[in-house]
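The complex appears here without one of its protein chains, the remainder shown in place.
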């Protein structure tokens, strides 16, 4: 089950261009994405109203798309504007168009009731498009239910194991309980690891800092659209990072992770990992990206194996542990919102 | 659902030879086809009555087939004539044999009640085996419900779009309504496009005729067995083709298309595209065949994409258009006949 009355990330801005068409399954629905001549993005159901042929194997005609089976022509608003061989066009021939907002390099899509689509509800991801930060956009495809990836994001104890030699590097992470606070949009998790002897493995050799360090992960998870914005950092130990001081030698990162369900058991994962130092060192940006990718590949291998095990034995009981506080709270928020959405759909 | 009390095309005559065996799924049933010593074709259920082993991995012994699991031997009429290690052969050990008729290079199979199998019901496809015509047999496999292909055959408006640069070449086709008449076996569709500036793209460069032309498609669709026989042609404009005169420069074609369901969502498609000029120019026959094949590949790409979209969203509503008159009439005839067959099966 997917939340529909919210903004999900559909694509990176630079995946759309003025001539092509992008077809992507989002929340179980095949969606055609393209960019109009004035730069505005458009999203239509990728299925002709007539006989279900994919519009994405049709033809762009300016801002319109022609189905190349029987020639129906659709505007960027989904209206059918031409049916070869007949005059009258029934409103039933229109296809569904989805509200879109382009912001912070993301193309956000609203797949629920369009009357409720309020751009103000989009979480802030400005680091992706802020000259004070550098990052490279990345996309991963998961053969897993988005909620399993969400569990992973909300419990960083796995860094000590899944990412033992990459993003983690210390058992302290597994032994540290986060402070978890409710926020307007979801949850905030704060994790401090003080006086660690070493940087995480993925920073060794590329960053100009040595241990001991104080290290932190502070992140906001937004139920709507499964968005995570994560500040993480490392400062020389004892320089007051936890009290809010940022030593000039500190390494600070700002990650954004957006999780968009593709089907019940597959997901899209869009992410950046921004840094606000070495701004003019694209080699560092690329090296950092590659190391984070290696870590995220470890997550995916684990989560896809977990998904396969669950599909093979769907009734497997699960034992909840102390580390699961974040994931369990998040699942509860999600379930509550899914229920509310289902009830409001019934009432409508 | 498939019509069973009718003749379907099972194979091309030249697919059967005196020694080999051909196994093909037809109407959901695996069928073993072979040719006996006297030239007569035989068709058996490709599944031993004993333990379901495929007879097609067995052995031809003259006109008989031995299951190579436990050695049961079957005649071309399906009778079990030998069971190693026992004397008595129960009639339950026989396998089903299907009536066949070989005509016009096709092997026709009757998969319903054999008592109703009347060869007189087979549509005329003599062009495939007539010295006044030339064609090459072709077979395509579709990952699509045969009814989607049938829709395609019964609405030629798609030529303007799917086949814009091959079989179509003119918007006139999409804007022309066919004359549709009921026939004894199904429907006749007649389409005339007068004074067209150019030949269809697939004829340009290979045919000795230039525009302007009068162009036509006249075809008979037979509900039983999904057979289409199509006369098409091009004559110098204004030479009276529509009134029945055939200018000696006219290019005339006679196509045959037979659609045999393989499973609910896959189909066999057998076709020829005959010409009655350049009879002694095999290069032309081959070139014509290749160009028609290119067009039919366009159909298949579109229809398979349509089928995939429908399988992903089986409850997708469909909007009917003016161009759908042919397909809708044909679907109605088919449904009526399927219903009649189901009722007569219940009554029996």
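Letters A and B name the chains as they come in the text, with residue numbers starting at 1 for each one.
Simple rule for what comes next: a contact is a pair of C-beta atoms (placed from the backbone, for glycine too) under 8 Å apart; a residue touches a chain by one contact, two chains touch by 3 or more.
Please read these numbers as outputs of a predicted model, since none were measured by experiment.
J.: Return the single residue from A:155, A:214 or A:262 that touches the missing chain.
T.: For the chain that is not drawn, the touching residue is A:155.
J.: Would you mind spotting which of A:92, A:305 or A:345 touches the chain that isn't drawn?
T.: The missing chain is touched by A:305.
J.: If the hidden chain were put back, which of B:9, B:83 or B:330 would touch it?
T.: In the full complex, the listed residue that touches the missing chain is B:83.
J.: In the full complex, which of B:13, B:30, B:239 or B:293 touches the chain missing from this view?
T.: B:30
J.: Of the residues in chain A, which ones touch the absent chain?
T.: 151, 155, 157-158, 160-162, 164, 171, 174-177, 301-302, 305-306, 309-310, 312-313, 316-319, 321-323
J.: Provide the residue numbers of chain B that touch the chain removed from this figure.
T.: With respect to the unshown chain, the touching residues of chain B are 29-30, 46-47, 49-54, 57, 66-71, 83-86, 90, 92-93.
One rule holds in what follows: only the chains that are shown with their structure count from here on.
J.: If you average the CA atoms of chain A and of chain B, how far apart do the two points sit, in angstrom?
T.: About 49 Å separates the centre of chain A from that of chain B.
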